[in-house]
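For this depiction, one protein chain was excluded, whereas all remaining protein chains were kept in their positions.
When the chains are written out, they are named A and B in that same order, and each has its own residue count from 1.
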Amino acid sequence: MGKRTHHDVPSDAALRVKALESLLVDKGLVDPAALNILIDTYENKVGPRNGAKVVARAWSDPDYKARLLADATSAIAELGFTGRQGEDMVVVENTDQVHNMVVCTLCSCYPWPVLGLPPVWYKAAPYRARAVRDPRGVLREFGVALPEDVEIRVWDSTAELRYLVLPRRPAGSEGLGEAELADLVTRDSMIGTGLALAPGAAP
Amino acid sequence: MNGAHDLGGMDGFGPIAPERNEPVFHDEWERRAFALTLAMGYYGLWNIDMSRYARERMDPAAYLRSSYYEHWLHGLETLLVEQGLITREELDAREAELAREGT
Partner (left out) sequence: MPVLKAAHVEATLRKGGSTRVDTAVAPKFKVGDKVVVRNLNPLGHTRAPRYVRCKRGVVQRDHGVFVFPDANARGEGPAPQHVYSVRFEGDAVWGPDAPANEAIYVDLWDDYLDPA
């Protein structure tokens, strides 16, 4: 096994991470209990159900929706969702004229407090490369067909603003309460690669 | 820098192929790489812009053929070495030791 240079990908990332963690623990630089809380937070506690609540509230309450579009950070904080990678939020609304889609071409920027950690496809080269180049093709791959006269807006998260799409409220959802509405809001609909579910549809 | 990470508009990567109902982490080592990165960032020895730059400086071919958390691992190792918290030699040695132990 030759000398590793910065050109190499570790042949065994698992072994390398294990070595790194044990070294940092020995040096007193990490507390393993803190690591476990960090992991648990994003594996189990924070996820797209948060964003779904925001969307359901906006669909149900026109004043909340207005606040959300005017100052997303504050409106999202009303529901208790704040913090890392969501400190400065912008919500963009889908209409019958405009469909929004969010990407980070340069890395993986994503609104953690409302959506959790991003899926692999969002962070990988195919989406990052094509979202700004062929958004309609990307949407077709996700099974979303939009009329040609709908304008597609792709938001590249190049700064520290984090974007959340407010999907269109599905037809037939009138009269549903917020909890039932939240169940219609998929993660992909809040990225902009999907639409909210119709009531009664399988996810 | 005009690195491989600057992907907007590049062609040839094929389908997006999203995994349905994918887990947040696909391996235990991904969990640890994620948590170590956040925990070490807490010291304020680097800022988020420096941490992104560390990942961007990965060899372009290596960047494109490796996974997301391998980018994080590379970036963290780079930052720790550049800040003088570890040396590559001691990390290599620890890795070799663990490999010998068969863990």
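Heads up, the rule we're going with is that a residue touches a chain if its C-beta (ideal position, glycine included) is under 8 Å from a C-beta of that chain, and two chains touch if they have at least 3 such contacts.
Everything numeric here is computed off the predicted structure, so don't read it as measured data.
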item: Option from A:Asp12, A:Asp26 or A:Asp88 whose C-beta touches the chain left out; value: A:Asp88
item: Residue ranges of subunit B at the interface with the undisplayed chain; value: 1-2, 6, 8-9, 39, 42-43, 47-50, 52-53, 56
item: Touch residues of subunit A, complete complex, unshown partner; value: 28-31, 33-34, 36-38, 41, 82-88, 90, 105-106, 132-133, 135-136, 148-161
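To be clear about the criterion, only the chains that are shown with their structure count from here on.
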item: Residue ranges of subunit B in contact with subunit A within the complex; value: 5-11, 13-19, 22, 24-29, 31-36, 38-40, 52, 55, 57-59, 61-62, 64-70, 73-74, 76-78, 80, 85-86, 88, 90-92, 94-99, 103
item: Sites on subunit A touched by subunit B in the complex; value: 1, 4, 6-10, 12-24, 27, 29-31, 34-36, 38-39, 42-43, 47, 105-108, 116-117, 119-121, 123-130, 132-133, 138, 141-142, 156, 193
